[in-house]
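Presented below is the structure to which this report refers.
One protein chain is absent from this view; the other protein chains keep their places.
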Amino acid sequence: MTSATDWNALADEAFREAFRDLVERRLPSELRFIRKQRPLFDEVSVWYHALAEEGWLAPVWPVEHGGMGLTPAKHMIYVEEWGRLGCPRIPDHGLGLIGPLLLEHGTDEQKAYYLPRILTGEHVWCQGYSEPNSGSDLASLRTAAVRDGDAFVVNGQKIWTTLAHCANWIFALVRTSRDEKVRQKGITVLLIDMTTPGVRVRPIANLRGETDFCEVFFDDVRVPVANVVGQIDQGWDVAKSVLGHERIFLGATTRPEIAIERLEKLARARGAFEDPAFRSRYARHRLDLYDLGSAFERFAKVLRDGGELGADVSMLKIFTTELYQRITEETLTLAGEDARYFDDIEAGNDQVDAMNLFLDSRAPAIFGGSNEIQKNILAKAVLRLPS
Amino acid sequence: MTSATDWNALADEAFREAFRDLVERRLPSELRFIRKQRPLFDEVSVWYHALAEEGWLAPVWPVEHGGMGLTPAKHMIYVEEWGRLGCPRIPDHGLGLIGPLLLEHGTDEQKAYYLPRILTGEHVWCQGYSEPNSGSDLASLRTAAVRDGDAFVVNGQKIWTTLAHCANWIFALVRTSRDEKVRQKGITVLLIDMTTPGVRVRPIANLRGETDFCEVFFDDVRVPVANVVGQIDQGWDVAKSVLGHERIFLGATTRPEIAIERLEKLARARGAFEDPAFRSRYARHRLDLYDLGSAFERFAKVLRDGGELGADVSMLKIFTTELYQRITEETLTLAGEDARYFDDIEAGNDQVDAMNLFLDSRAPAIFGGSNEIQKNILAKAVLRLPS
Amino acid sequence: MPQSIFDDSEGMLAMLRDSVATLASRQPGAASVRQKRAAGADMDKVLWTAMAQAGWTGILIPEDLGGAGLSLTEQAVVSEALGRALISEPVATGAVFASILLARADASVERGRLVAGLVDGSLILAPAWKDGIGRSVSARAADGGYMLSGEKRHVDLAVSATDFLVVAALDGGFGLFSVPAKGVGLSVETAHGVDGAAIGTVRFDQCWLPQAALLARASSEAELLDAAITSARVALAAELAGIASRAVEITIDYTKARVQFGKPIASFQVVQHRLVDMWSDAEFACAAVVNAVETLADGDAQAGRMAVLAAKARAGDAAVSICRRAVHLHGAMGFTDECDIGLYLKRAISLNATLGQPEDLRLEFVNLERAA
Partner (left out) sequence: MPQSIFDDSEGMLAMLRDSVATLASRQPGAASVRQKRAAGADMDKVLWTAMAQAGWTGILIPEDLGGAGLSLTEQAVVSEALGRALISEPVATGAVFASILLARADASVERGRLVAGLVDGSLILAPAWKDGIGRSVSARAADGGYMLSGEKRHVDLAVSATDFLVVAALDGGFGLFSVPAKGVGLSVETAHGVDGAAIGTVRFDQCWLPQAALLARASSEAELLDAAITSARVALAAELAGIASRAVEITIDYTKARVQFGKPIASFQVVQHRLVDMWSDAEFACAAVVNAVETLADGDAQAGRMAVLAAKARAGDAAVSICRRAVHLHGAMGFTDECDIGLYLKRAISLNATLGQPEDLRLEFVNLERAA
């Protein structure tokens, strides 16, 4: 294993090269550029374990806990190359969310117990925030944890829990008090072993016919008090302290890039680039994507210079999710009568998953805070508009 | 003069023919299809008096007051032909607004005095509703009328008063009481002779460099109590009782029709119809206009069948004003570098007032209740959405 | 809420709407879609039979041929109501398109058999008019009959069909053939349609037909197909308008019930204005359908054709974009398969892509108008 300073000291190009080399050596070719956006753990465990063995699994964790300790700038390269080389997404709640939160708010015992098990893949995590009646409005959550000796007894329900059906631990926000004036108070973070009696998972099929997310039900589930992260009733502060710089990735160009690649493939196969009307519409999307790159760079530069991102970064998230939709809609238009197919459609000797991407593009404008919520926040936090 | 039953008994085509004949005989050719959308009274008085002489000036007034007493269906034809034949707009507040309101709410004395003077053109009216701090929110108006014997003393200011600088009477909403709980109460309708001392008019230039509207200032202006229309403090009910069926004309296809005619002229001159990219964009506008016609017809049919229009008719107003903007924007795009000109631009041997229409198209989306206000109303009155 | 408004002095149209609603209450459209999809089927036989019994497979067939002898007004009303109820049987192709093809074919025993079967539901007819790329279907005289070869794509009811109605090149012109589904040399391949129904690709490989299979011939494909396409587009436009209108209502109901930050989300101004936009789009779609039906009835062929193009484009755009916004306003719920709104979106996409997407239809409109 290489030490953190070594990675960060590498020239950017050399670091890129190291990542590419790793991918060449360890990522099976059938796992590159796969269609499925959210593979289950078993489907990509080869890659997961390979990353762990090579010491590349946890790019931003500190070296002493088995991470690479990358700076935000190097982490950006890591993420860029990941996408560019077609690496499949791995179940990353443990790595990206629970790990960092434990590092910041966990006890030494918690760190010692949980972190290594994330790296080995023994613990696969999911994140239980949303509930049926608290989507955009997290503070209204109702799953209750009542103290009973050295345990909490949890009752309630989570929803939109991504990949809960292949996780064995859940990082859950629960309500431990109703007395507080401010609704954000009285919430506690609990780590719950999903093999505990009373936990039940129901996968929910999505528009594409896949089951990315689930409902998780808790029926008198006993959770040791030792599984609380941070202070009881102060879980809100823990939950919201996700790494600030990671928010830039919500605005990454990846999705519209994938979509425009498909549009171009179909357009070439059908000779659409010879049609000035199509070319004119295509030009708009192409330039939107190009300019998104310029805007992304403006924020990436802040990170590279060691700065912190403000609320304004969510303009990228709004733009990229809407662009993703526009491009997939254009692809359906170009598909003509073939837009009736749920299956992939012919593009010369190849196929294009026009409907798959169109349907997938409905989600990012909602998840991670709907674009309307993002605009509400921008109106207040950046434009300082009155209420 | 022909009696009302005669007009309404005519077949539609014969009625159209009669109107066309009148235009041929009495409208000077230099007044047809003029560029100015809001001519001053003097500029079109020939046509005004001709209409009066022929008995065609007041289409919806009752016959006993010198009107034509047309049904809404016949009135629609009147308005259609007016636009189709390129008749210039005449100052019409007296005919379209004050006349009907006096007919409904005026005393016999008021009718006898004012109505004939509108028909002769002796009284040219304007309408004083808006004030600097009450645009969309009429109920907040502040121009005050304080009772002093048999007169009101008026102080305050009106704004956006269309053609006030060529009017000699103003139909004003004034506040006569501040005690009422509901803000709509305490408002009174006053007819004010603009030659009264203390009335001052300041024309306001608009984006096109013309002066369609004015500010009107009242400085201790004495108005006889006899000039109140309806009840004191109950003016709100008078003001809002404009003829329901006239609201359909806010959604008329006239403006986008004029705009697309210009777009087509420029496109022909520049060979743009040979460019599939332009053709594709043009097709969208053309079909929007065509479909607006279908939607307009849906409401026109209600009127023809003797029905009343609901709040839903304002969907036409929103659509037509936004379409007007889109078409004039397209024309500027087609104009290329010529879009830098304020003056009319060359289109073959002819000229096109591209900038004139583009700038003009900014107004209808605001005036008569901004499109946002229209949507607020539709949300409540038609969709019954909660507040 | 939005609905195509026709003159209905005798209340017949309201009755038709009610009967569709009654059927839908017994056989909910969404459930039927899910069942059909799970089975990989191309139709719901129970629903289709019920529709035939109600007379809806023969609305446009003249009375003297055994049909209802009604007009596009009634067809539009039924199609719109089916759209609202998400009853996704391929009426526009399997009933409307087939009806017009047959009504305009020459009188013959074979035509009589097909018409009777279509009307009473005993036969399932699958019109097949769209050639595979580079594999167009042609017929040649052979053994006292005809031999068909080639491929047809985007065929509804390809699996369930008892008979195909196939347009093929013939002697420098075109012929309309009746082809039994069990015929030798005919094979069907299917793919999943986004609306849950299987879509067929039908291959004819030296498929022999008797003389009587030739139902009609014409010098151009347009002469055989245009009337059928026009009527089918009206039916599609009406169905799309129905989908659009119902999707608005569903979304209004959902956003009134869904509480966030202590208020129904339908009380937020941004949501309200979006709902108003959606409602207005649906109203425009309905008005365009009425205009198409009435303009066609007025008899000016060119004007009628343009009105139909406009209606199909407007209703298709409205339905798809309303459903997209509707899914979004349903939040995460809208992204689940359990929520019906996604099925509306998928159905809208499928119908919008059938017989011309809006962009193509608009260009055709402008080409017609400017050529005039």
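Should a chain be cited, it is by its letter among A, B and C, assigned in written order, with residues numbered from 1 in that chain.
Keep in mind that, in the parts below, a residue touches a chain if its C-beta (ideal position, glycine included) is under 8 Å from a C-beta of that chain, and two chains touch if they have at least 3 such contacts.
Every value quoted in this text rests on a predicted model; they were computed, and no experiment measured them.
Judged over the whole assembly, touch between the missing chain and the shown ones holds for A, B, C. Touching the missing chain, out of A:141, A:154, A:318 or A:352, is residue A:318.
Among B:18, B:31, B:103 or B:204, only B:204 touches the chain that is left out of the view.
Check A:282, A:324, A:341 or A:367 against the missing chain and you find that the one touching it is A:282.
Where subunit A meets the omitted chain, the residues involved are 273, 279-280, 282-284, 286-287, 290-295, 297-298, 301, 312, 315, 318-319, 372, 375-376, 378-379, 382-383, 385-387.
Taking the complete complex into account, residues 130, 133-137, 140, 159-160, 204-207, 209, 213, 277, 325, 329, 332-333, 335-343, 355, 358, 362-363, 365-367, 370, 372, 375 of subunit B touch the chain not shown. What subunit C contributes to its contact with the hidden chain is residues 268-270, 273.
In the analysis below, only the chains that are shown with their structure count from here on.
For subunit C, the chain whose average C-alpha position is most distant is B. Measuring from the averaged C-alpha position of subunit B to that of subunit C gives a distance of 44 Å. Centre to centre, using the average C-alpha position, subunit A and subunit B are separated by 55 Å. With centres taken as mean Cα positions, subunit C sits 40 Å from subunit A. Shown for subunit C are the residues in touch with two or more other chains, namely 359. Of all residues in subunit A, those touching 2 or more other chains are 277, listed in ascending order.
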